[in-house]
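Only a portion of the chains appears, each positioned as in the full assembly.
Each chain carries a letter (A and B) given by its place in the written order, and its residues are counted from 1.
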Amino acid sequence: MNNNDISYTLQALAEHLDARLIGDGARQVRALATLGDAGPDDIAFLANRAYLKYLPGTRAGAVLLHPSHADECPVACLTLDNPYLGYARLSRLFDPLAARFEAGVHESAIVSPSARIGENVQIGPQAVIEAGVVIERDVVVGPGCVVGADSVIGEGSRLHANATVAHGVMIGKRTILHSGCVIGGDGFGFAHDGSRWHKIAQLGGVVLGDDVEVGSCSSIDRGALGDTLIGNDVKIDSQVQIAHNVQIGDHSALAGCVGIAGSTRVGRHCMLGGGVGLSGHLTLCDGVQVTGMSLVSHSIHEPGVYSSGAGGTMPNSQWRKNAVRFKQLDALAKRLSRLEKRRDEKPDVERQRDEKYKDDS
Amino acid sequence: MNNNDISYTLQALAEHLDARLIGDGARQVRALATLGDAGPDDIAFLANRAYLKYLPGTRAGAVLLHPSHADECPVACLTLDNPYLGYARLSRLFDPLAARFEAGVHESAIVSPSARIGENVQIGPQAVIEAGVVIERDVVVGPGCVVGADSVIGEGSRLHANATVAHGVMIGKRTILHSGCVIGGDGFGFAHDGSRWHKIAQLGGVVLGDDVEVGSCSSIDRGALGDTLIGNDVKIDSQVQIAHNVQIGDHSALAGCVGIAGSTRVGRHCMLGGGVGLSGHLTLCDGVQVTGMSLVSHSIHEPGVYSSGAGGTMPNSQWRKNAVRFKQLDALAKRLSRLEKRRDEKPDVERQRDEKYKDDS
């Protein structure tokens, strides 16, 4: 990606980040790059000691780093206590999408006359805004997006191309929905009459807080009666499934391919690794971390790191032998107990025998 | 969600459900709610003993429940033998989507002149109906949906916004496709020539039965030669992947994130928990239930509940110790056997020795 129109002086960046500048403040940088890849027009950053080895040889125009590394930096630098956070803030300055914003409703978009569209809103080609929708100010609705009846998109939010918001969904401010995601599809609810299924209409909605992000092709289902609730600053990666009436606390992060079954409540500041599955009707307290591809089938009441599964890969030939044993695990444990019991009984027998021999001797 | 235009008398609801009414039949209710949340304008239900504690204090206008709980109900009630099924039927009366239906083809939709559109059909904005498609009566095609050439959408079905049906797909009656789902994408078929892949065109289609539901962002791939077949009353949750030439029997239910590999046949009345994976070319007989995140790598010929995996989460520090041992499991089992063998040999040795000493003595 070339973004040739973006350029900042180091002085301007230092002020933006509230960083200390060492070097020529008038110098211009035009892009952000890694220490290894950066050239003279780029600003790089050092946020992980593993990359320190690239610092002495960097060709970057400037480097954002911790004050403790300033002495080792061969070029201009901006120093900050949390350079990774500085990188995050810097990255947004170099985002070409921000520059491309153009307010207005594309002529091919279909906007219901009863929808209320705020100021400075961009609605892309082929988008559909249904009746009763409220689009607050500074929102971007990408091409091909659909916003269903009576939904609200909060100030400054962005829907990327082909995102879908169903009816009656409330989306907070500065929230980002990526392409292909679906907010407010029906929860999976059916009653069985002994021979077949009867659909339970999903009458609740979905409420997303402020500063939420939902990744590509992720789905958040609407509640059966009450709403599915996603707190503020919740970050959801791609291919995630959140079932009806789930609640996710503020500041939690869900990595790709996570699946959460109905009515489960995840606390604040939780982190779920890729492919984690949570069973339904559980409660995870604040501060729970679950490692990748774990199945959580019971509530968790203490913060900490949790895992399940049989561990990492091994060569298939070795794995087969171990996996076969898993089916025997209970039997193995019982055999071990039996052996221990017999072993523990031995000393007495031996003692008696020894004593007998003692007598003999 | 406010649905202020929906209102029923208790008398009308009792007749609809064929329930016994105890209380004032002229009383109006305007929404469905849980026992705990319901107010005087709402009807609630009691279908799970866990919620019985909320019955004495409910503020609901009326409660749907089993006759055995009628005496404990402080307000009007409708009694039924299967109140959960009653709740399902009631829920659909309060669904605002039903009320919003408006027949007609939106002016922005693109409908091929060779498509046949039945009576009382709604085709939303920006939808595309390709050549040779048949849309039967009472169908709703949501905004942004695409129906590919020669496909058929059966009577009373509904495609939610941005659902995609490829060419040559047959969809039964009263079937629901949620947003972002894809019916009839190519199956994953390639021949290898020793150095690279050659695509196998997927010439089969997909046939969905009546009363099927497919969740948000789920995909059902078209067959390689024959069709991928989904029976009647099959319920498929969100983020599910069904590969080419899979067959799913009537009345089966697949929870979120299930993945089924090619040519596997799932029987009738099966239930697959969230995240379950089925290998290819398997057969699961009728009445098989598989618990969440299990991998099924062999056919199952007896109905019942099946599971795999290493069980639920534990603290990561404890888990690491156990997971390391999994890699040693076969070795552990062999060591146990060796120990047992030596233990079993012992008596003879000891016996001989004992006998020897007996001689000595």
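Note that in this section a residue touches a chain if its C-beta (ideal position, glycine included) is under 8 Å from a C-beta of that chain, and two chains touch if they have at least 3 such contacts.
As the structure is a prediction and not an experimental result, all values here were calculated from the model.
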Taking the full complex rather than the 2 chains in place, the copy count reaches 3
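By our rule, only the chains that are shown with their structure count from here on.
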Two copies, chain A and chain B, superposed on Cα atoms differ by a rotation in degrees, nearest 5, of 120
Per the C-alpha means, the centres of chain A and chain B lie apart by a whole-Å value of 25
The answer for chain A against chain B in the complex is residues 108, 110, 126, 128, 130, 144, 146, 148-150, 162, 164, 166-168, 180-182, 185-186, 188-193, 195-205, 217-219, 221, 224-226, 239, 241, 243, 257, 259, 261, 277, 279, 290-291, 294-298, 300, 304-312, 314, 318, 321-322, 324-326, 328-329, 332, 335-336, 339, 342-343, 353, 357, 360
The answer for chain B against chain A in the complex is residues 1, 3, 31-34, 37, 82, 84-85, 87-89, 91-92, 94-97, 100, 106, 108, 124-126, 142-144, 160-162, 176, 178-180, 211, 213, 215-217, 233, 235, 237-239, 251, 253, 255-257, 274-275, 292-293, 309-317, 319-320, 323-324, 326-330, 332-333, 336, 339-340, 343, 354, 357, 361
